[in-house]
Structure formats: structure tokens, C-alpha cells
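Apart from one protein chain that is not included, each protein chain of the complex appears where it belongs.
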Amino acid sequence: MRALRRLAGAVPPSAPVALAIFLLFALVVPRFATAGNLENVLRIASILAIASCGQAIVLVLGGVEFSFGASAALSSVLAVSALPDVGPVGALAIGVATVAVIGTVNGWLVSRFDLPPFLVTLGALMIASGLAASLAGGLPIDAPPSAAFAWLARGRVAGIPVPIVAAVLVLFGTHVLLRHTRIGRIWCLVGANPVAARLSGLPTRSAVVAGYGTAGLLVGLAAAILTSRVASGQPGLAPNLAFETIAACAIGGIPLAGGQGRAANVLFGVAVIAMLNNAVVLLNLPVAYQQIAIAVVILAAVLLQRDGWPGGLWTRFGRKGARS
Amino acid sequence: MSPRLLVAPLAILVAAAAFGAAVPGFAAGGNLLNMASQMWVLALLAAGQTFALATRGFDISVGAVAALAGVAAAWAANTLGAVGLALGPVVGFACGMLNGLLIGTLGITPVIATLATLIGVRGIALLVTDDGQAVPLELDAASWVFSGGTALPPADWVALAAVVGAHLVLTRTMVGRRILMLGSNPDAVPLVGLDEARTLRHAYALCGCFAGLAGTLMMLRAGTGLPIEGSGMELQAIAAAVIGGTPLTGGMASVPGSAAGALLVQVLLTGLNTSGISPFVAQSAIGVVIIAAGLVAHGMHGFHLSPRRPRRRQP
Partner (left out) sequence: MKRAYFDCRASWPSYARRDQATEPPLTRQSDPAGRGAQARPGVLVLDGIAKRYGTTVALRRVNLRLDAGRVHALLGENGAGKSTLVRIVVGAAAPDEGEMRLGGAALRLGSARDGIAAGIVPVYQHLSLFPHLTVRENLSAFAYGRTGPLALRPPLVAAETARRWLDAVGLDRDLATPVERLSVGERQLVEIARAIGQDCRVLLLDEPTAALSDRERDRLFLAVRRLCERGTAILFISHKLDEIDTVADDLTVLRDGESVIEGVGRETVGRADLVRAMLGTAVNTGAHALGTPGPLMLCARSLRVAPSDPPTNIAVRRGEVLGLAGLVGSGALRIAEALSGLRPVASGSVEIDGAALLPGDRRHAVRLGIGLIPADRSTDGLFAVRSASDNVSASALSLLSRAGLLRGRAERNMVAPWLQRLGLNPPEPERRAASFSGGNQQKLLVARNLLVPGLRALVALEPTRGVDIAARRLIHEALAEAASAGVAIVLASTDLDEVEALSHRILVVDAGRVVADLPRGAGHPALLAAMGGGGARAA
């Protein structure tokens, strides 16, 4: 019984919504519920899921990251430029490390100087995208063909595409980090009240640096998979990645005020976005509908999942007093 | 006058002097005028953004709103003539009002609300233009706006008047005063009988209106309404306003500062471009200036050793 109740507490309100959308599309949209299509959906969603886990950690810390798209682009350019010299593994390591370093520096600036995360990550966005574009001369750099490099996006492990495996591992890892590790608990406490966390003797500064750094690491992985997929260094790799990850977290039910958030929120938020995108493609609708639908879903999700009037229906009737 | 307002003008002077010395022709009258007419779009977006920042929020939908407004203005001018250009600011106003409703009346945080508007407005812009077709402007007088008239082309006069107007609205009207009060102490606003939701609606509607005007100017210069234009400008506009001395913490705001911030961004872009350095480096330089502006503000407040500093909940 206790285990059951804990399970119910772990399921975010976005889960039944995601399920309902899935059932609806399975009935209404032709070719939606086929194995090939679902694999395709998952493969595309996996990159957003990995990056959104990074955003979720930053949101839990009470911050917000706008530099993901730009640092992913810089990582892509650097990785591909280094590919001929250091080989595929080295190149991917450089790509991942680039974003992790940018994230760490952002975290350091935020925690050391108490600057607003929005300001710092906005500055980082400009710096990284400027660097990426000037290094690449404004044009994509083609990567020399490399099977090992392409494996990250196109390979399979036990028949499952590598990005999907990576996304599952990252989601599970984020779940464990946020729920069952000391550092994850400290992130939650710092996000809930930074002053109280400091007075309780918690290492707040290093936790913030570690949080932004971990987020960067995850986004670096997403960028590496993307780079491997497009097989080139793109200064415009994923310009809206930051917005997309914030949207996914918001739909999944992570409040921007900080202190709360789980991997499950990310999972269902990403699922909703991926299914909407896919349905629009399958139905041959203009891409405009997809964007309008996502805008409406974001607003509906935020209104329904917050506490108090007029939203918070779920919190009020579904799980009284439980923590999200 | 707050010292943070001096950061942008000083930086402009330094940058202009450096470029003027290093790049022949940088300080020529034509180049300066050219720079001025290029900065207006950003200056208008930043001036609008100032209202949102003054309420402790911000608006990341302004780039998308400007694009939609440009398309709307082009379409209306084609059907109605020059009068139709007024549809641009009107569309901007409506989008801003939507943001204001979401943030003020429904209480959604500005990041999420304006992000949803950004995505939705982009969708609408694509929808009304058949998946992103440009709308060419068929107005004969259009080129006159950027070349004709006196020493300054009419577009410059309009933009200048709009920035001065924004400054007057912020400092001289009750709307501006209420917006500043809201940013100064949001908890107190309902207690003295001010309508918080209405003030937020006003702030974001003003922000959207200026975005619409910026989009119209952008469309006039390009000669076509481009539905996918303006991406990334929202963040540049916030950057310009912050560099200009409007803090993210609300209560203080300066439209001339935001315009100065936009000018600095333009000086960097033009200067680096004409000096033969990649224009993309300019973007990195702007990023450095943003973080430096934050550090300067931090240095002015000193190091917060006392734990009793009130906590800012947003962004």
C-alpha cells in the first residue's frame, strides 16, 4: 500500500495527459501507432529529452539556462574541426566538454557573484554563438566520413537506436540524481531557499557550479548526438534548444520558482511535444499548427499544474498535500 | 543619476574612439548616419523591453511579434495604402496585450508566458503567409521612408519620436509611474489600491506595441514582410536594455539607457565589421559586455554578506 502511494506520488500530472494524447493520436492519426513511427518519434525525442534533463537540473536550482543552443552549436563546430586530428572519440569528448565547461562557468558566475541566471546565460549565449559562427566562418563544416562518429546517432545497441538508449540512461540517471543522491537533494534545497541552504551548512556554491556543470554535460551529450546525426559542424545547430527544453520542462510540470522537479516531469513533457510534432507531420499539416498547438499546450499545462486558482485542479483534487 | 546608467554611454565613447582611430572612414558622417538608421529596430525593441523589465519581468516574444507585425503591415499597406502600415503597431499591441493577460490576469511567469507567445506567434506568422512566404511590399513611397526628406530620413524621425515617446510615457504618465511602482514593490501594489493585473497588461502591451513598430520599420527597410525574421532579436533587445542600465530586479528603468545600449550594440557590430574582423565576433563582444554590466552592478551593490537580503523569486 505504501509503495503504491509512493508510486502515485511519483507520477506527475502530465502523465495522464501524455497518455490521453497518445491514445487519441493512436485512434485518430493514421500510421501513428506503428512500431516504425514510434521508434522514429522516440529517436527524435531522445535528444530533446537528454537536453531537457539538463534544463530540469538548472530549474530545480532556481535558475534558468538560455545558452544551451549556442553552446551546443559551438560544441558541434569544435568537435568537427578537431575530428581529423583527434579521431571520433576525442572529437566527441571535446564536444561534450565544451558545453560542460560553459555550464560550469555559468554556474560559477551565478553563484560567486550572485548574478541573475538569465543575465549570465544570455551573455554566454551571445559569446558562444559568436564564437561558433566566427570559427566556422558562418557556414557549416563538413565532417570527414567516420563510421565510429556516425554510430552515436545511427548505431544500435541490442537492436535499439543509440540515442534512445542514451536518453533512457540519462532520464534514469537524472531521476536517481534528483531523488536519491545527496547532491540532488542539495540542489532541491538550494533552489527552494538559497539562504536557508547556506545557513544549514550546505555547500551551496559548489552545488550550483556542479548543477550547471552537470546540465552542461547532458546538453553536451545531446549536442554530440545531434552533430553525429547531421555529420557536420553547424554554427546554427539547434538555435531554439534552450526554449524547447524550457517548454518541455514547463509542460512536464516543473515550476520555474525552483526547488522541485523530477525526471518523470521531463519524460512526459518531452513525450507531449514529440507526439504533437509527429502528428502534425503525419497529418501533413503545415508546421504552423504544430507551433500553435505547442504554445497552447504550454499555457494549459502551466495553468493546470500550478497551485491555487484558477489552475491547480490536479493538486487540489488529485493529490492533496502531496509534494510534487 | 544612477552610475549604472553611465556604463553604456562610456562604453560607446570608448568603442567609437577605438574604432574611429583604427578604422578609416568609421567616423565619417555617412557611416554614423548609416549606423543610426540601422540601430532603430533594436532601439525600439529595447525601449519596449524596458517596460517589461521595469515590472521585474521580460518579454522574449518581441522578435516573433515584430516579424508578424511586419507581415501584417505589408499586407495591409498593399490593400489599404500607406495607412495600412499602422496595422503593425496594432498587431504588436494585441500580442503584448495577450502577454499581459497571461502574466497579469492568469499569473503565469513571464518566461513561460512569453515563450508560449513566441512559439504561437511564429506559428500564426507561418499560417498567414502560406508556410513562410515573404510578403513583398507594393507601396511606392516605401523607399522614400529611408532615403527622402531632410538630413535624416523619415524613418529615423519616426523612430526617434517613438523612443522619446517611450521615455515620456515611462517618466511622465501614470501608466509609467504605476509600472515602476509595481517593479519597486509588487506586494504593495494591491495594498494601495493599484490594479496589478492591469498594470502588467499595460506594460506588456506597450512592449508589444513598440515591437510592432520595430517590425514595421524592419519590413519597410527590407521591402518585404518576412515571417521568419527577428529570431534572436528578443535576447539582443533585453541585452541592450540591461547594458543600458535597466536592472532585471525592477523599480528602475531608463529608456534613453536602453537606446544607448542598442547604439553600443550597433557600434560594436559596425565597427568590427568595417575593421575587417568577423561580424560574429561582435556578438561575442556583446555577450562579454552583458556579463560585465552584471558584474559592475554587482560591484556597486557590494558583496552580500548579510543573510537578510530579500530573495528575488524570478526570473
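The letters A and B name the chains in turn, as written, and every chain counts its residues from 1.
We adopt the following convention: contacts are C-beta pairs under 8 Å (C-beta built on N, C-alpha and C of every residue); 3 or more make two chains touch, one makes a residue touch a chain.
Everything quoted here is computed from the prediction, not taken from an experiment.
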Point to revise | Sole contact to the chain not displayed, among A:74, A:105 or A:189 | key: A:189
Point to revise | Candidate in contact with the missing chain, chosen from B:56, B:167, B:202 or B:221 | key: B:202
Practice item. From the listed residues A:139, A:157, A:199 or A:285, report the one that touches the chain absent from this view. Key: A:199
Practice item. Name, in rising order, the residues on chain A that touch the hidden chain in the full complex. Key: 9, 176, 180-183, 185-186, 188-189, 192-193, 195-203, 255, 257-260, 321-323
**Study point:** Contact footprint on chain B, counting only the chain that is left out
**Key:** 172-175, 177-178, 180-181, 184-185, 187-188, 190-195, 202, 251-252, 305, 307-308, 310-311
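Just so we're on the same page, only the chains that are shown with their structure count from here on.
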Revision key, fill the gap. Here the gap between chain A and chain B, centre to centre from mean Cα coordinates and rounded to Å, is 29
Review point. In their shared complex, at which residues does chain A touch chain B?
Key: 64, 66, 109, 113-120, 122-134, 137-138, 193-195, 198-199, 239, 243, 246-247, 250, 256-257, 286-292, 294-296, 298-299, 302-303, 306, 310
Review point. For chain B, which residues are in contact with chain A within the complex?
Key: 58, 60, 102, 106-109, 111-113, 115-120, 122-127, 131, 231-232, 235, 238-239, 242, 248-249, 278, 280-288, 290-291, 294-295, 298, 304, 307, 309, 311-315
